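And then chain A:
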Amino acid sequence: MSTTNPTHDLACTALSKSFGSVQAVDNVSFDIPPGSFFSILGPSGCGKTTLMRMIAGFENPDHGDIQIKGRSVIRIPPNKRNVKMVFQHLALFPMMNVYDNIAYGLRCVGASRKEIDQKIADVLERVALPDVAKREIHQLSGGQKQRIAIARCMVLNPDVLLLDEPLGALDLKLREAMKIELKLLQHQFNTTFVYITHDQSEALVMSDNVAVMNEGRFEQIGTPQALYHHPASAFVAGFVGDSNRWTGKVIDAGNNNVRLSCDAGFDAQSHTTDTITLSRGDNATVYVRPEHIQVDTQVNADNNNQTDATNALTGHIDSLLFNGANSRVLVRDKAGELIEADVTLTGSSHDPKPGDLVRLSWRSEQALCF
Partner candidate 1 sequence: MAGSRAKDAKKLALILLFTPFALWITLLILLPHVGMMVLSLKEKVAPRVYEYGFDNYINFAQEPIYWNTLLRTGSVSLLVTLLALLIGFPVAYYIAKIAGNRTKGALFLLCLIPLWVSDLIRAFGWILLLRETGVISSALQASGLIDTPIEFLYNDATVIMGLVYTVVLFMIVPLVSTLDGMDNEMIEAGYNLGGNGFTVLRRIIIPYAMPGIVAGCIVVFMLSAGSYLTPILLGGKNSSWFTEQIYDQFISRYNWESGAAFGFVLLVFTSLVVWLGLKLSGQTLSSTVAKS
Partner candidate 2 sequence: MKPIYSTVIACLALGAVGTASAETLRLLTWGSYAPDNLVKMFEEKYPDIDVEVTFSNNEEMIAKLRATGGAGFDLAQPSHDRIYAAQLEYDIYKPLDLSKIDTSNMEAKLLDGVKENTTIDGEVYAVPHQWGTSGLMADKSKAPELAGWGDLCDAKYKGKTSMRLKRTILLGTAFAMGEDPFAAYSDLDKYQGILDKVADKLIACKDNIKAYWKGGDDLSAMMLSGEIVASETWDSTAYKLFAENENIVFVPPSTGALAWIDTFAFPRKGKADDAAYKWINFVLQPENVKLMSASTGAMAAVKGAKDLLPDDKKAAVNAAFSDEDVQNLKFFANIPPGVEDMEGKTLEKIKAATGG
């Protein structure tokens, strides 16, 4: 097992857990430095909840070790671990008021009345809800419940706070606001947050580091920027952010550059990462993000030669997805597939319109092949 490393709040080593024939968590290792916001991002069923439940102590790993502040917690029951958890549905106790909800954990450790009063006033101040102590849970709004759930954990000074998709139940507007608020709270408490989500935007906005999980394994751990711009696997490239993708056969490869004959009927030039080795004849997929595709409306059908971009296609605009600064066009190419590309819509008459013939182009460095 790994050596004690007190510079990490939470460290997992070669963690595995299976339920019957299903390998829920498969040899996962990672460590989280103190005071950071760490997200585990993955589709539902990828094993992220099992991983979190093992950290909280509700499941026992088949193999591997979990260390909190350098101490293994494998044999320690959940109520003795200094890891607190904000549950998916928050799990506030409906039969207690706010004060009693927060006091519950303090009473469990035998805090004095005075101490409890003091700490509750303190933590409510910090989550900016100083006057709700006597309120019943059902009298709180969604966002307030969220903050009380966090306060209930933070009042116990946990080494690590686990959050299991707690924003899932909120409406969109509140969710956007809470993302920022959670990040601020994490800064304020300066405690390590481990945040589980299937929503990439939550993970990318809030996290210092994100682990992308799929089928029980970590595909990649990195900063949000690294994941977005330098995905290490096809899964990450496809799961994090939006991508257009074309499958095809490699016709030429070397020096991190790949030339692909796409099934859609054109050749694509792209680069690849060091970890991926592709050779002539392999099946591969090329990923291109919508914002990297340039859309030109000043073309005619014959003029199809390349300009500064290494890749180009023509097609007709199928539809326009207007969303202010994030507007997008769907272009149907000759093979009949839809391609997404970001456009800037200025409201002038030069804006692309459905039915227009357009030329799409992108540079090979901006295309990734796996």
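Quick note on selection: all candidates are chains of the complex that A comes from, given by their letters.
As a convention for this text, a residue touches a chain if its C-beta (ideal position, glycine included) is under 8 Å from a C-beta of that chain, and two chains touch if they have at least 3 such contacts; residues count from 1.
No experiment lies behind these values; they were computed from the predicted model shown.
S.K.: Please name the candidate from 1 or 2 that touches chain A in this complex.
M.R.: Considering all copies, chain A is touched by candidate 1.
S.K.: Mind listing the chain A positions that touch candidate 1 in their complex?
M.R.: 56-58, 77-80, 83-85, 87-91, 93-96, 104-105, 108-109, 152-153, 156
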